[in-house]
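Right after this comes subunit A.
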Amino acid sequence: MILNAPFLLFALVAVWATFMVVTRAVAIHALLYLVVALLALACIFDVLGAPFAAILEVIVYAGAIMVLFVFVVMMLNLGRPDRLRENTWITPRTWVGPGILAALLLAALADALAMAPPDGGPVVVIDTRQVGLALYGPYVLMVELASFLLLAGLVSAFRIGRHIRGEDAP
Partner candidate 1 sequence: MTAAPAQALLLASMLFALGLLGVLVRRNLLFMLMSIEIMLNAAALAFVAAGMRWHAADGQVMFLMILALAAAEAAVGLAILLRLHAAGRPTLDADTGNRLKG
Partner candidate 2 sequence: MIALYGLVLLPLAGAAAAWLAGRASPRAPWSVAIATLVLLAGLLAYVTHAVPAGGGPWLAHVSAPWIPALGITLRCDMDGLGLVLLWLTVALSFPCVLLSSRDIADAPGTFHALLLATIAGVDGVFIATDLFLFFFFWELMLVPLYVLITVWGHEDRTRAAFKFFLFTQGSGLLMLLSILGLVVVHQHQTGVLTFDYFTLATTHLSPPLAMGLMLGFFVAFAVKLPVVPLHVWLPDTHTQAPTAGSVLLAGVLLKTGGYGLIRFVVLLFPDAAVRFAPVALALGALGILYGAWLALMQDDIKRLIAYSSVSHLGFVLLGVFSGSALGMAGAVVQMVAHGLSTGALFVIAGALQDRLHTRDLRRMGGLWPALPHLSATGLVFAIASLGLPGLGNFVGEFLVLLATWRVSPPIAILGAAGLVLSALYALTMIGRAFLGSPPGDGWAALPDFGARHMTVLGAAMALLLALGLYPQPVLDLSLPALPHDAARPIASPPVAPGGPRP
């Protein structure tokens, strides 16, 4: 199988950025790395022939959701003590168990992938039209459910965040 250069490049960026997200002590740094990772992922989607997904990834994920995170980080008003605390929490010892577990998971997944049949066919672009047809054809019920989910998320977030100021007072 011939490795194509753009995929490899984006993949490397995605993995590196993700790693940085996991290891950063400052929240806003991690957040920015996450945006990088998401953008790399969007590029990969495009390489894989899914331009619609790529666009949505940029708009919704890197745009909307990440902005939400940024707002929250700003509201938390994090500073130097938080950074130092993060450093005390991330000691080398805490990496051992999760690291082994993650490595095992990766090994198991890679093992499973090795058994999958190879495929070398050309990349076929699946455009927005096809996705839209599938979305409002066989998956219409699921779209409705997703809308319920979003509505529920909206209501919950509103309800939870409503009285923060009021209850804050002693």
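Simple rule for what comes next: a contact is a pair of C-beta atoms (placed from the backbone, for glycine too) under 8 Å apart; a residue touches a chain by one contact, two chains touch by 3 or more; residues count from 1.
How were these candidates chosen? In short, all candidates are chains of the complex that A comes from, given by their letters.
As the structure is a prediction and not an experimental result, all values here were calculated from the model.
K.L.:
Determine, using the touch definition above, which of 1 or 2 touches subunit A in the complex.
P.N.:
1
K.L.:
Using the touch definition up top, name the residues of subunit A that touch candidate 1 in the complex.
P.N.:
1-4, 7, 11, 14-15, 18-19, 21-22, 27, 30-31, 34, 37-38, 41, 44-45, 47-50, 52-53, 56-57, 60-61, 64-65, 68-69, 72-73, 75-76, 82, 85-86, 89-90, 94-95, 97-99, 101-103, 105-106, 109-110, 113, 116, 118-124, 126, 130-131, 133-135, 139, 142, 146-147, 149-150, 152-154, 156-158, 160-161, 164-165, 167-168
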